[in-house]
Each structure stands twice: as C-alpha cells, then as structure tokens.
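Everything on this sheet refers to the single structure shown next.
A single protein chain has been omitted from the complex, and every remaining protein chain is retained in its original position.
To keep things simple, chains are lettered A and B as they appear, and every chain counts its residues starting from 1.
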Amino acid sequence: MADPIKFTIDGRELEVAPGTLVIEAAKRAGIEIPSFCYYEGYALQAACRMCLVDVEKMPKMQVACTLPATAGMVVHTDSEQVRKARKSMLEFLLANHPLDCPVCDKGGECELQDMAFRYGAGESRFTETKLHVDEQQWSPVVFYDGPRCILCFRCVRACEEGMGVGALGTINRGAMSLIAPNHGDHLECDECGQCIDICPVGALTSGSYRYQTRPWEMEHVGTICTHCSNGCTTTLGVRQDEICRGNNRDRSGINGEFLCIKGRYAYDFHQHPERLQSPMMRVNGKLEAVSWSQALSAVAKKFSEIKTRGGKFGVIGSNHTTNEENFYLQKFAREGLGTNNIDHHRTGDVATLVDALSGTSGQLATTGDLYERKAFLILGADLAIEQPLLSFQIRANFRHHGARIYTVTEKEVREDNYGTKAVRVAPGAELEALEGLREALAAEPELVILFNDSVKGEGVRKLVEFGQSLGIPVRYCALLDYSNSRGAIDMGMVPELLPGYHASNAAGLTVSEMLEAADLDALYVVGANPLKKAPLKSTRAFVVVQEMFLTETAQRADVILPAGSAYEKNGTVTNVCGEVQKLKRAVGTLGAKPDLEIIGLIGKEMGLAPLLGPWLPDTVFMEIRRKVKSYDIPLALISTGAQQTMPVNGRVNVEGRSDTVWSAHDNLFTSGTLGRYSKILNSVLEKRISEPTPDREEYIGQ
Amino acid sequence: MLYNEPHPLEVKVLSRRFGLPNSASIETYLETEGYKALEKAVGMTPDEIIGEVKASGLRGRGGAGFPTGLKWSFVPKTSPKPKFIMVNADESEPGTCKDRLLIEYDPHQLIEGVLIAGLAVGAQQGYVYIRGEYRYLIAIMDKAIREAYERGYLGDNILGKGIKFHLSTHSGAGAYECGEESALLESFEGKRGNPRIRPPFPAVAGAYKSPTVLNNVETFCAVPPILLNGGAYFAGLGSPKNGGTRLFCLSGHINNPGVFELPMGFNLMRMINEVGGGMKNGRKLKAVIPGGSSCPVLKADECDLAMDFDTLAAAKSMLGSGGVVVMDDQTCMVSAALRIMRFYAHESCGWCIPCREGTTWLRKLLQRFHDGMGRRSDIVLIGDLAKNMLGRTFCPLGDAAALPTISIVEKFEEEFEAHLDGKPCPYENASRLVTA
Partner (left out) sequence: MTFSPELESLFEQFLNKYPAGQKRSAMIPMLIYGQDEVGSITDELVEEVAKRVGVTALQVNEVVGFYSMLHRKPMGKYHVQVCTNISCLLVGGMELYDQACKKLGIGHKQVTADGRVSLEEVECIGACSWAPAMQVNYDFYHDVTPQQLDKLLDGLTAGKQPEQIADVSRVNS
C-alpha cells in the first residue's frame, strides 16, 4: 500500500492512506462532519451538501464526502462560513418537510431532528405552502411518506448495491422527485426492510412497528435470529415484555446492519395466538390441558417404566434449540435413558466435511471470509434466497474488493449478475461441472467453496479432493438451515457421533428409522416436527413432544410440553460457519418453559438429576467447553461477539449417515414451523400468491 | 427564413454560408471551401491541431468559456477505451437560439469541426446530442451525415486515407439540465439527467466512462475556419484572450432582434443600438441579460462595455451563451425575476438540496410577492436564499438560478418596494403594449 499522507483538519494533523475521503478521515479522528447522503460502503452522491467544509487555497467550500485528502491539505470544519452553510442546508430541507415529529415514528431517532438540533436555526423563514403527496403502502412491511423524504438516496443504494435487488428508484424531477417502488404502486423484493432502517428520517416506516411505541420507551436486547443458519444478531426493541421491533442499527454482531425479513420481523411467531401455553395430556383419546407437575410426572413415570423393561426409545433433537439443550438432551438419552437412538433433521453434511478435512486446520470459512476472500464457488444453492447474510457478504465483497464468483446451480441465481462464471447443471450434477472450472479456479489466489445438500457423503470427499488439488488456499462451508443445525451435530445429536465428533461406536436409529420401527415404545421429540414428512409406524409408542405449536407431531403426542422460543431463553447457538453466539432472553415464556429446563425437570422426576447435573445454560456450557472440541470458549468472549469453532481433528473413524441429510430449502419467507406461525411472513407470501409475480414459483414453489 | 439580413457590422465567419441557396447541402459546402480544413488537418499531428486551436484563443461557446484547445489537451493520448466526441446541441439557455441556425444552415461545418476534433484527440466515434424540441434539426443533421458518408467524409476510409470516424445524432427529451456536460452524458447513456461527481472530467471519463471531448455546437463550428485560416487569424478577429467572433442572439425590446455574428469584445450599447436597431417604440433601456438567463443582469448604465468573457466577469456578470436579452423601462423586474426562477425551479434536476429546495422556495416566494402579498422582510430573504444556494450546489444550475436573482434584487430593490403593501404590479400591461 502507498505510504500515508499528512493533512490538517481543524488544526489537527492526521495521517491517512492516500485517497481517503476527508469525511472518513474526520470521522476516524472523532471530528463529526454532518451528512445525510454519504453512507459508508455505498456509492457516493454528494447530494445533500451537508458536509461542506472550508479547504484553504480553494475558492469554494468543498463537499467532504467526495473530497480525497491530499498531502498538506488544510481543512476547517467549523468556520463561520461552514456553520452558516449547514444552517442554510437544514433551512432548505425543512422548508418542505412536514414538521409532524410528535407523531412521526422516527421522532427521537431521526437524523434530521438531531441535525436541526445541533446545526440548525431556531425558527423557519418558510411561509409558503408545502408540497404534499399522500402516504403509500408498498408492501405489508414497507410504507412511504413522500413529504418526509429528503432524497438522500440511501434506500435506493441499500436495495440496489447492498441487496442486489434494485427495487427502488427515483421518479419525477426537481422538487417533485420521489422514491418509487419497482411495480408501480407496490414493491416486489426481498422485503428485507433495510431501506426502512437506513432512512435517516420517517419517510420509510415499517408495517409491523409504525405507531406502536416511541423509541425511548423500549429496552434493546441483542440476540440471535432463530430463522436461518446465518446467525445474524437482531436487536429486539422490547416494551413491557413485548417485542415491538427488530433491527441491528448498532451493527453489533457478524451481520453489521444487515437483516433479512425474517430477522427483522419474523420474531412475531412467538406472539402467535396458537402458541401453546400449558402442558397437555391425552386423556381417553383427547388432549387436555394439565398442570406442569402432572405432565412431568406422567412422562417420568412412563420413561422409567419403559427404561426398566428395556423398551425401545427414540429421541429426536432440534436444529433450532440451543447447544446446551441438544447437549443436555443427548446426555439425557444416552446416559439417562440408555439409548443411542438419537438423531435430528440434518440439513447439510458437516460431519463428512469435518472428516474430509481432518488433519488440516483453518479450512472452515467464517462469515468474515465471505467479505474478505478473493474468490467463491457456490454449488447448488440460491444463496440470496436461502442464505441471506452470506450472499449479502459476498455482494459487499464484490462491490468493495471485486471478488470473483463462480456459480454452479440449476436455475439462474442473483450471484450471476455480478458473477464471473455461471454454470447451469441438473440438480445433483453439481460436481460434474467442477473439472470445467478447474483452470479458472486454480488461477485464483484463494477460494471459498460453499455447497448445499446437493453435495453430501462421497460427494463431499470428492469436492474436498478437488479443492485441495487446486494448489491454492481453499476454505469450505457446508450450507445449513435453521439457527443451530451446526450446533446439533457438534453436540453429537446423531447416533454415530458423540459430542465433538467422537465416534459413538454404538448402533442407533436415525429419524426415519425411528418412525419406521413398529416396535418403538417411546418417542421423545424436542423442537422438531418429523411427522410432517412421514407417519409414525408404531401405534404403541408413547409420544412426548416439546413444542411451541400444535404441529403434526404434537397432535400425535401423549404429552405435550410447551417450550420457550429463542427469544425467551439464554444459551448458545452455532451458525453455518461454526460461529458460536449467545442468545439473550428478551421476553418471558408465559406458560411455557425453555427446553433445557423441561428436559432437566423430566430428569429430576426420574431421579437422574445427580447424573445429568444442573440445567443452567452457563453450567451446561462449562461441560460443553470440556467435552466438545474447539468449544473451549470463555463465555465472556461470546457474551458480546461470535467465536468460530473449528472441530477439525484426526479422522472421524465412522461413516456419517449422510443419506439422512436433506434441506427444506426454506426461502426468504419460509422457515419451517416458525415461519408457518409468523403473521408477517404469511402476509408477504399471501400477497405474492394473490398477484402472480415473476418470482412467484420461487417462493410458492414448494 | 431564420437568419437575418446580414448586418454591415457583422463579421461572418461561422455564419458565412447562411442564406446561400440550400446552404445545408454538401454541394454548397464543398463549393465554399468545405472539408478543406479537414484535408489540412489530416496532414497535421494531433499536437499541431490542438496548437492551432489554442493559438486561436477559442473559448467554449456553451457558456463556461473554457479554452477549447486546453480542454482537448486533457484527453489522454493513449487510452484502453475508445474515445468519443460529443456535440452539445441541447441549446436550452433562455435567450439562446444560435446553435439551431448553425445546424440548420451549415451542418457540414459542424461535421467537419467534429472530424478535426476526432483527429486531434484520436476519437473515431461522435454523437450530436440534440434537444428533443429541435426535431426538424435531427432530420437536417441526419441528411448531412448521410451525404458525408456518401462522399467519404465519414466512415472507415475518410479521404481515402484509411481514417475512421463515425457520427450520429441523439435526441434528448426536454430537460435543460441535460445541457450541463455531465448530465448530458448521463442522459446520453439512457439515465435521468443528473450531473456526475467531478473529477473525473469528461476528457478523462465521459461517455461510457471513456475519454470524451464535449463541446458546444458553435465551438466545433469555429474549428474549420480556424484550421483553414490559422489560429492567429481567428484570434485577431476578437479581443485579447477572447479569440474570434461569436453568434450573439439579440432578443427582447429591440427593433431588429436576431442572431448576429460579431467580433468578441463588440460593445454592448452598439450591439443594441446599431445592430439591434435600437429600442422598440422609442422606449428607454432598463436592463440587459448579457449571456442567457443564467447571467446577472446589467443596468442600463452598466451596458457600455466590451462583450467578451473577461470584461463581463469584471462587471460581475458573464458572457454566457451569447443570449442578449434587452429589457426596456416598462419591464417589471420582479416578474422577470419570477419568470427566471420559475424556469430554474422547473428545470432543477432535484439531485441536491440547495438547488431543489431553494429554487422552489424562491419561485413560490416571488410569485406571492409579485401577486402583491409581499412583505418587506421578503426582499432581504430573496437575496439571502439565493446567496445560500450560491457556490453550494452540486452543479452550476444552482448558481445559474441564484446569480440573476441576486443581481435583480440588489439592482432593482425599489421595484420590489413598489410591489409591497398589496400594490398592483406597476407594469401590469407593459408587455401587452409592446406586442400591440
């Protein structure tokens, strides 16, 4: 890199890389230069003219947002002239701006309000009539109030550059200019809501949050979104034990400001009226509400009985409960019930990848890698639809570092638009396309390979062989669904593996085998809905289900224990890149209990407490640190951030059951059971069904 | 017929073919030294061509008056991307109607000028961006281009010397801002006519981000005569640092309005009284807009000056685009200011706050004021708001709106006073009288 240059700003000498914009240099030095249109990471506009500064030896004031600092440049950001300029810009802006702050959603966190307060004039000299246009609803979640819009074009860039969607544009000219959606009167887009977040004023507002509360009435709880495997931090605004909104303006977490529709809005499933609030038991054929103690002792009694007569158990864990819960559950099953019939819905073949990479290190990609590495090979997945954050990272990488992207998919994908090479293949034929790409890929300085469930078992080994043979540094990422698919395997929630990828060396049934087993005596399901896919053969099986809703599986239960959602508990989850992050309880569980506690209470009733140990997330995590390779992470470390785990070690000397791997390919607006109970997601889906749109199939397809 | 009977004081260089029988045809052009300058240029090195243009003292006729030779010299000698020549025929500056004549009566002169520019910077493709309202000119231009191709003055083997250059027209669709060079390029690329962040300038990154020479029609039309007779000759026609002649568009309250080619530095009063035939209906001169509505107005007593870039700059105005708008003593300067501001508010592209909001605010304010609902404090406010736009907008359109406004409130404050307290405009019927 070229050597830094020195320049002066408000009397302070700064040293920056050549080409650094004055506004950025100032920010880093703690000097605020106000701006509306300048937004780090997006294209420069120089439209709002708020950032005018004095530069010695220049006739006119300069806009700091497009002015590269040059050696010896002398900048003043607080001269009389500059202060007057800012004041006048605000006067111009406020001229046509409705001063409805008291009822504006943005009131209290509005950048225009803050600027007016800091740099503005007390009174307005504008006495003409203001322009008016009516507010419009563009989608179930996006509303636009034209008069409030200051035309900073942030939303347009967030959509075009950030999301690669380009659903927003500018229409009309001059003072009549407005932002407009891509389909005349409505939007067809990812509905990610980032345009709303990035809007400095109250022009774009959120269908779910608007007019609910005032910002200062909420506490903000940063926790991890439970919908997909990407693990975005969603900062929940909570008022009186109720979640009013989700966003991540404080850029905490691996996702910075990014959230997709699910992370931003789909917490709403936890407030769904059909949410189970009380335990239920089958009393002469019908499910009836019972007390916790009744339900728990009934379960304990039955489990102990079956255990003593050596009956056949089946235990199914979850890919969206916490690491602690899965760890505790497999321990309960293996040591408590004495069964190795434990499994969960595996959505990607991590186990084989880990085995194939044995002996290497640092070859599992991190979320950060997706923004920093030079080249990417995407196999099978429609990233923008199924892995929102990962695709956001790669797009930003392309914009800022010119990353090269190779896609091998059945249909066209968004990555093709800026990709280097797109190859179309029949589903399952992904690997056959590799040799054709070898030359191009080998010429890359480094590579990250992302693959979904279209590559599993032997396929994964072939893929890794191919990758290792390219002669360049290669990192891998097995794409997964749901917030803790990765954690479930790490915690040994499968028959063949103990926590930390140690071979269990014991036989055990997989999910489908359990459902097939006509002689199954008990089925214990925690946070999963296997009966949606296949029926339960065994008629005699005593079925216990920990769930939030009356799912297909719950309907077959003899006892239902109402479980807490991710927003109602503490614990850790591990995202698709193996990054462990902490869930933070945002609201109470009402009648339900966190799964960990429920398992603990059943164990206690069965007299297993001494064996299983306390069911406190932090205590369980202490044991995980000891037992699960590369999870030896001080809690303090992840209480705010993320910590990547690399469980790669010597061979996993057992063949993983990759035949059981399948992904539901949930899209932006679906997310298994959770999605089914999200009003917001459904409202968007219904809109798409009601009016056929180009991408309809994509969303309604399955 | 558009062109006027030639006036004895005119020095007809660019307009010398105006009025010849079918002057637009290539035959007429060739009979009158047409494409001779090109033949000469072919024998010169690019630096020699640029040298001649520099020597001619030619300065941009689009408004900014930037030295043309210097501009051409900014184009990188070698470029991985193809280079382009862009003709700015968006002519939209109120008071200006000269490019129209140059294309209507002598399109080949423009083509030849463009070809020479192409040789000078190593471009092989050019476009003429013509404002949408000038539809009939597109036909004339297309015909001329066809003739040039037929006679081998355009194509892949120009003059049989293997020289390559292609030219076509491009229609605008009604937007003053698209006359601004970077907005023109955006518009040319099929986008909204918002100006671009500069640097980089078109010479380095213009059309399709490739090096582009962008000049006004009249500027290109001056090139063939310059090459033909030498830069020194052209320079000699004008005043120091203001080479050559210029097409002045006289309009307003004069007896003989029209477009006249006069030497740079020609005296404004003589322009009005001798070339323009003096004030209409024997009225007295009140004010003059010297170079299109973007220029600060001159009061009658300021008009005894030489019409060149530097003298007008010294007089705190601008030579601009050559649109000389003459206003007599019956003109209401408040309504003049209002009409001018209505124009800029209508044409502001909306990109930047001070221009978008400032022009609209001032339009409303001036309307209310002229309607007799003005307050004394408004008079200060008008000047204040205009000054708050000045030098702070994204492109010069903001200045173009602010400058005339500031000059009018400052120079004609008493007329604003006269509109106060609900008094009707003292000049209510002024213009009606004139047309009668």
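Definition applied: contacts are C-beta pairs under 8 Å (C-beta built on N, C-alpha and C of every residue); 3 or more make two chains touch, one makes a residue touch a chain.
All values reported here derive from a predicted model rather than from experimental measurement.
Enquirer: Give me the visible chains that the unshown chain touches, in label order.
Expert: Every shown chain touched by the left-out chain: A, B.
Enquirer: Looking at the whole complex, which of B:Asn88, B:Ser182, B:Thr245 or B:Ser335 touches the chain that is not displayed?
Expert: B:Ser335
Enquirer: Which residue among B:Lys77, B:Arg146 or B:Lys191 touches the omitted chain?
Expert: Residue touching the absent chain, from the options given: B:Lys191.
Enquirer: So one chain is hidden, and I want to know which residue out of A:Pro68, A:Pro98, A:Pro147 or A:Gly169 touches that hidden chain in the complete assembly.
Expert: A:Gly169
Enquirer: For the full complex, which residue in B:Pro94, B:Pro195, B:Pro211 or B:Gly383 touches the chain that was left out?
Expert: Answer from the full complex: B:Pro94 touches the omitted chain.
Enquirer: With the full complex in mind, choose from B:Tyr29, B:Trp72, B:Tyr153 or B:Tyr176 the residue touching the hidden chain.
Expert: Candidates B:Tyr29, B:Trp72, B:Tyr153 or B:Tyr176; residue touching the omitted chain: B:Tyr176.
Enquirer: Quickly run down the residues of chain B that touch the omitted chain.
Expert: Residues 2, 82, 91-97, 99-100, 104, 125, 131-136, 168, 170-176, 187-193, 208, 249-253, 257-259, 289, 293, 323, 325, 327, 331, 335-336, 339-340, 343, 346-347, 349, 431-432, 434-435 of chain B touch the chain that is not shown.
Enquirer: Residue by residue, what part of chain A touches the chain that was omitted?
Expert: Residue positions of chain A that touch the missing chain: 166-173, 180-182, 184.
Criterion: only the chains that are shown with their structure count from here on.
Enquirer: Between chain A and chain B, tell me the centre distance in angstrom, where each centre is the average of that chain's C-alpha atoms.
Expert: So the centre of chain A lies 56 Å away from the centre of chain B.
Enquirer: Provide the residue numbers of chain B that touch chain A in the complex, in ascending order.
Expert: 175, 192, 197, 345-354, 356-361, 364-365, 368, 381, 388, 391-394
Enquirer: Can you tell me which positions in chain A touch chain B when the two form their complex?
Expert: On the chain A side, the touching residues are 44-50, 52, 60-61, 66, 84-85, 88-89, 91-93, 95-96, 125-126, 128-129, 131, 150-151, 170, 172-177.
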